[in-house]
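Note that this complex is displayed minus one protein chain, with the remaining chains in position.
Note that the chains are named A, B and C in the order they appear, and that numbering of residues resets to 1 at the start of each chain.
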Amino acid sequence: MAKHHIEAVVNGDPVEFLCETEETLLDVLRDTLNLTGSKEGCASGDCGACSVMLDGRLVCSCLVLGCEVSGRKIETIEGMAKGDSLHPLQRRFLEAAALQCGICTPGVLVASKALLERNPNPSEHEVRFWLAGNLCRCTGYDKIVTAVMDTAAAMRKG
Amino acid sequence: MRYEAPESLEGAVALLAGAKGEARVLAGGTDLLVQMRADVVDPDLIVDIKRIPEAREITQDKGGWRIGAAVTGAELKDHPQLKQVWPGVIEAANLIGSTQVQGRATLGGNLCNGSPAADSVPALIAAGALASLVGPAGRRDLPVEDVMLGPRKLALQKGEIVASFWLPPRPPRSSDAYLRFIPRTEMDIAVVGAGVSLSLDGNSVISAARVSLGAVAARVLLVPEAAQAIIGSRLDKPAQDRLEAAARAACRPIDDKRGTTEFRIDVAAVLARRSALIALDRARSNN
Amino acid sequence: MARVVLVGNLAQVTGGVAEFDLSATSVQQLFRQLAELHPALEPHLETGVAVAIDGQIYQDALFAPIDEASEVFLLPQIAGGASWQRLDLRTAAARGRSFAR
Partner (left out) sequence: MAETNGHSQANGHSYVGTRQIRPDGVDKVTGRARFGADFNLPGQLIGRVLRSPHPHARIVSIDASKAEALPGVKAVITRDDFGDQPSEFIPAGEMMMNYKDVVRNVMAREKALYEGHAVAAVAATSVAIARRALKLIDVKYEVLPHVIDVVEAMRPDAPLLHDDLFTVGVEPKPQKPSNVAKRVEIKVGDVDAGFKKADLIVEREFKTAPVHQGYIEPHAAVASASEDGSVELWTTTQGHFIVRAHCARLLGLDMGKVRVTATEIGGGFGGKTVVYLEPLAIALSRKAKRPVKMVMSREEVFKASGPTSGATVRVKMGATRDGKFVAGFAELKYQAGAFQGSPVQPGTMCAYAPYDIENVHVIGYDVVSNRPKVAAYRAPGAPISEYAVESVVDEIAKKLGLDPIELRMMNAAREGTKAAYGPKFGPIGLEETLNSIKKTEHWNTPLRKWQGRGVASGFWFNIGGETSVSLTVNEDGTISLMAGTPDIGGLRAALTSVAADELGVPYEKIRPIIGDTGSLGFNFLTGGSRSAFSGSMAIVEAARQIKQELIARACKLWEAKPDQVEWKDGAVRPLGALGEKVKPMTIADFAKVSGKTGGPIGGSGRINAQGAGPSFGTHLVDLEVDPETGRTTILRYTVAQDAGRALHPAYVEGQYQGGAVQGIGWALNEEYIYGEDGKLQNAGFLDYRMPVASDVPMIDTVLVEVGNPKHPYGVRGVGETPIVPPLAAIANAMENATGVRFTELPMSPPKVLKALKDKGLNKA
């Protein structure tokens, strides 16, 4: 069967690509669109390293087929910084050493941004449960959770 | 591998009924894609039902609620009224996987994946939900407990799909709850799940109840004996003990990597009691 | 004379002798003297031991000085990685040449 021809919007830019049915959105992002910021840690939705926004919903791009995204909006880690300025979460993660190896970081940042857009004042409990699908093996989560809460506080102040 | 995303139920049914080889319905994809990647399934046709209006909507219907089979957990959680009326169903749906998985996973997919450990299924069964099936022979309603026959075995005919679920009208002083046991706080498959739905009379006595247990048998169980054990009571200690005994008696679990037989029976009883107490507490404040 | 103690299985190689008094002033001399006394120790000394001199552990350090009054322990080498890469890789690679296809 011929490949699917898909048009979608990624990080605000219109994109077109061809994909096989079995290719996931993650495969398309990484291998076809060369957006390798989203990572494959498990390919089963258990690690969150491939987190992206799909029409405003946080999803694992490894659990979405490429052919499903026709006409839809996708936001990835590559779209998080605007121009020269990092998103406040990105900045805070750097200042707070909220990453060690950095492989989970793109997914954690995309997920954390989604949280703060819904809930500008999350409790520690809410941050931890929201991020439960983002495995990190290096940090023990402490500095990640702290950085998300500190960013939220700073953003509330404006 | 063919992919189709029909915009009507009829279109989906026609595709599935006419499929040669293996055909799979794609709702949230959180199980299907994993199984495809692991070479467990290799379908010739995938029918994505997310462009079908009925599968994507939450509507009021006949005094109750109709929830499309492809509505995601995240959408259920965001619905302003549902969580008031069916908190147990909503919390069960929101226990399926992570926030990311919530953005995709659906009630229809959770049921049709055919796992006895599916989190939303005991809550739906306790709620008395009906699955609305559409197939080549038309539409029929089936109680959710009758849809799944065993692991990966469903009562669906060829070409038939679950289009939506209907939750019945709720009398006052009613509520529900769902608890599951997992070793971690998130991200695991239920080792045991227990859903309880109940209604109270004017004297805070349980007048109606349904109890359902997950992951303790080859399919999710509706346990009428457990419901009988608490109907007519205020869920005092003796009623709790009867509930636990009935829950235990209903379990027919297996030993596997997620838990032992003994553990599952013990915990099923504990969760049935704890769920019932939460449901009771909620019902009391639901006037 | 420095006091030299073999820790662990090394004493098996020497037939149970675990303590020596040696006049060595460096690890290199120490190894030479030990190898003379117990030739079977030699392959272990080449790449296989760590040397603790007055509590300080040296690995692969032939020229580390040993004092008259030093207390020296020969220990199994300590690896941070798996035991099988804490080998002398140069030796390994050099030997490997002769088995190349």
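Methods note: a contact is a pair of C-beta atoms (placed from the backbone, for glycine too) under 8 Å apart; a residue touches a chain by one contact, two chains touch by 3 or more.
These figures come from a predicted structure and were not determined experimentally.
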List the displayed chains that the omitted chain touches in the full complex. A, B, C
Can you say which of A:Val69, A:Cys104 or A:Ala152 touches the chain missing from this structure? A:Cys104
Under the stated touch rule, tell me which residues of chain C contact the chain that is not displayed. 5, 7-10, 12, 43-44, 46-50, 52, 54-61, 64, 71, 73, 75-93, 95-97, 99-101
In the complete complex, the non-displayed chain touches which residues of chain B? 38, 181, 183-189, 191, 257-260, 262-263, 266-267, 270
Can you list, in ascending order, the chain A residues touching the missing chain? 20, 22, 30, 35-44, 46-47, 49, 76-78, 80-81, 86, 90, 93-97, 99-106, 109, 124-125, 127-129, 131-146
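By our rule, only the chains that are shown with their structure count from here on.
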Between chain A and chain C, what's the gap in Å when you average each chain's C-alpha atoms? 52
If you look at chain A, which of its residues touch at least two other chains? none
Show me the residue ranges of chain A that touch chain B in the complex, using the header's touch definition. 1, 4, 20-22, 24, 43-46, 48, 51, 54, 57-60, 62-65, 67-68, 111, 114-115, 129-134
Please output the residues of chain B touching chain A within their complex, sorted ascending. 1-3, 5, 26, 28-30, 33-34, 36-38, 46, 48, 50, 72, 74, 97-101, 103-104, 185-187
